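Quick one: this structure, given as structure tokens, is what I'll be asking you about.
Just one protein chain is left out here, and the rest sit where they should.
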Amino acid sequence: MIRYLQYLKSCAGCVLRGGRNYYLWMGGLFVLTFLGGISWYHHIADGLGITNMSNQVSWGIGIANFVYFVGVAASVALLIVPAYIYRIEEFKAVVVLAEIIAVISVVMCLSFIISDLGRPDRLLHLSPGLGVINLPSSHLAWDVMVFSVQLVLSLYIPAYLLYKRYLGQAPNLAFVLPPVMLSMLWAVIIHTVTAFLLSALKSRDFWNTGLLAPRFLVSAAVSGPAIILLCFAAINRYGGMRIADRVFDYLAHVLRVMLPVNLFLLGCEVFTELHSGTAVTESARYLFFGLGEHTLLPKFIWTAIVFDVVALVILLVPRWRQQPRLLYASCALLVFSIWVEKGMGLVLPGFTPSPLGEVVEYVPNASEIVLTIGILAAGALLFTAAAKVTIAVQTGRLRLQEGDA
Amino acid sequence: MTPEARLGELVRLRLGRHDTRRGFLKTALAGAAVASASTACDGAGVEKLLSKHYLKLTDEDKRKLFARIEAEVLARSGVRVTVGDPQPMAGVEFVHALDLSLCNGNRRCVEACARENNLPDDIRYLRVVEVDAGTLELANAEHAYDPELVPRSGKNYLPVQCQQCKKPPCVDACPVKATWVEPDGIVVVDYDWCIGCRYCQAACPYYARRFNFREPSIEPSRINPDQAYLSNRIRPAGVVEKCTYCLHRTRRGRYPACLEACPTGARKFGNINDENSEVRRMLERKRTYVLKEELGTVPRFFYFFG
Partner (left out) sequence: MSAGRLVLVAFVAALACEATHAPDQAAERPFAPTHEEILVEPRSHLLPTYPCTSCHDEREAQPTRRRLADYHRTRYDDLKHGDDAFWCYQCHALEDIDKLRMASGQLISFDEAWRLCTSCHGDKQRDFQRGIHGLTIGEWNGKKHRRSCTGCHDPHNPRFRSMTPEKPPAPVQSR
């Protein structure tokens, strides 16, 4: 116990110490998080009336971000496969970092959801014992359940591995492998349950498609590796730890395979929706071409598609993808394009037009954008701190000293 | 098949009384009774802090809670209101019917509903949509029509409100069971239990649910003092609400407010289990239309062509 407190103390010390640039970076993120916190306070104190959501478009950027980061959290499983199924050592070194990205994504997901509740004060109504959980009917209740498990899993795995490393002991595989394997399965589960949360709604033709869950998985296999690749590149550059080229090659390879699949599935959806031309495909028409004077979303979705194609070309041409700058640029394009495609471009058309055919166009307002940036900044802040500790432990700079115990 | 048999089947199919949900509700009520008996000795302070689900409230809980709500409204607006809790009547299942050939889009129902149910300006349970003659397609419906006079030529009108579905997607969606089907078929919301996630709004195919984006403000002179816990009491901010067939009126034998306000007499309401009710006779004699029947929600709301 004392040894563990000692460990936490040295972790805190590690987080609090750094160079000038580190303080600037963390300070900047802290300011953004603080601003987000103020916006969140107004969400609670003044009610969701300060947002641009309406009865017609009752979910907005918060749920879009939630859906997006579910994908990021789940895609970490893609790194566990080479590490623990193929047992490639270079990957084991990054599993902890990947799981940290997962746990922070889950925390961000929860923040996006809780800040989107009309009554966050009644969150306890969702808890077993004190509350009433509508199982098995409610897909949202299922989502809460699987997310709780995901949170525990993705907290436990890196925490255990890191502490063992700190102690200088080899991890007991009996304590690692089962949760690691489970977290691989869970990546699919949280994704599928979240997709079903939307696709099960017969009221919303745009979501009510069997293709939604596969598209969720595939788009996550694009946005996730892209974000992980960028994070790892940042660690290589600033973090004082060398992540093997093999890891980058692998992530780029995943992108090269999954991005065309993602585009293919998108194309299948577009063809079916737009070719049939029935009234239930109004939402798809809104997304791709706009309805009447409401044409904001098409601008975003076509930008995203262009980004997808540009990134794909970069990834397919060997001479280009081997240039780190171009590879990183293509990842950045994909981070944005999947955010549009799977976030806003998925959530908003579900509400537009409304079930009674009313077209209300939603654009997030300043308070919602500030809150989003705040949560993103908090995620980046947490990641930087956690990655710093992880790197220190992994590289042996943070290690239990003989005299400490 | 004789007309009687066909009607029997229709009524059984859509409004039959063999309902698993009701069975569930009974179980839940029994469970609630046990649970509430076991929590009856809780301290009052704890009760205030952790509000209870409606189905877990004892009579004593209700008495205190309703008195508290009445006192809060009095303090805030100076209006003395009574919060009641009329219970479903045995053997009653409510059905609403609307004669589309009579509706002329005048929206009297919309405003009468708003006054009856203490709705702020930005919330209306009822939406009358204007469609082109020759179609009931909602995709091109006009919601904000505002001519000098209605009906406009070449247009038809379709009022939509909560359809009190027998298989309501909203009830399935709610993660905390804050909304459920009552034995008389009315889908209610416990405004003190709803967490405001709005998943039910996404799940409703009829755009029937409204969210209180802000604290509802109603002029004291417009507050209807005859209130019920599960229907028209003034809602808190951040929760979802909807049409309850005016249960504070209808469970006491009266007609819903929208029906009485309709100048063309297009609305009919009553107990589908009663052979002599207007709605039952309507089902026997008229061609009916159910909104989005293909979704299998089994509405307790019929449109007909008189």
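Chains here go by letter, A and B, matching the order in which they are written, and residues are numbered from 1 within each.
Simple rule for what comes next: contacts are C-beta pairs under 8 Å (C-beta built on N, C-alpha and C of every residue); 3 or more make two chains touch, one makes a residue touch a chain.
Just so it is clear, the model here is predicted, and its values are computed rather than measured.
Peer 1: Kindly name the visible chains that come into contact with the excluded chain.
Peer 2: A, B
Peer 1: Can you work out which residue in B:63, B:76, B:222 or B:285 touches the chain that's missing from view?
Peer 2: In the full complex, the listed residue that touches the missing chain is B:285.
Peer 1: Quickly run down the residues of chain B that touch the omitted chain.
Peer 2: 99, 104-108, 110-111, 121-122, 124, 127, 143-151, 250, 253-255, 259-260, 262-265, 268-271, 274-278, 281-282, 285-286, 306
Peer 1: In the complete complex, which positions of chain A touch the hidden chain?
Peer 2: Touch set of chain A with respect to the missing chain: 49-52, 54-56, 360, 363, 365, 367.
We take it that only the chains that are shown with their structure count from here on.
Peer 1: At what distance in angstrom does the C-alpha mean of chain B lie from that of chain A?
Peer 2: Distance between chain centres: 38 Å.
Peer 1: Along chain A, where are the residues that touch chain B in the complex?
Peer 2: 46-49, 51, 53-56, 58-59, 113, 116-120, 122-126, 130-134, 137-141, 144, 197, 201-204, 279, 282, 350-351, 353-358
Peer 1: So in the complex, which bits of chain B are touching chain A?
Peer 2: Residues of chain B touching chain A: 50-51, 53, 123, 127, 129, 137-141, 143, 160, 169, 171-178, 193-199, 201-207, 209-215, 236-240, 295-296.
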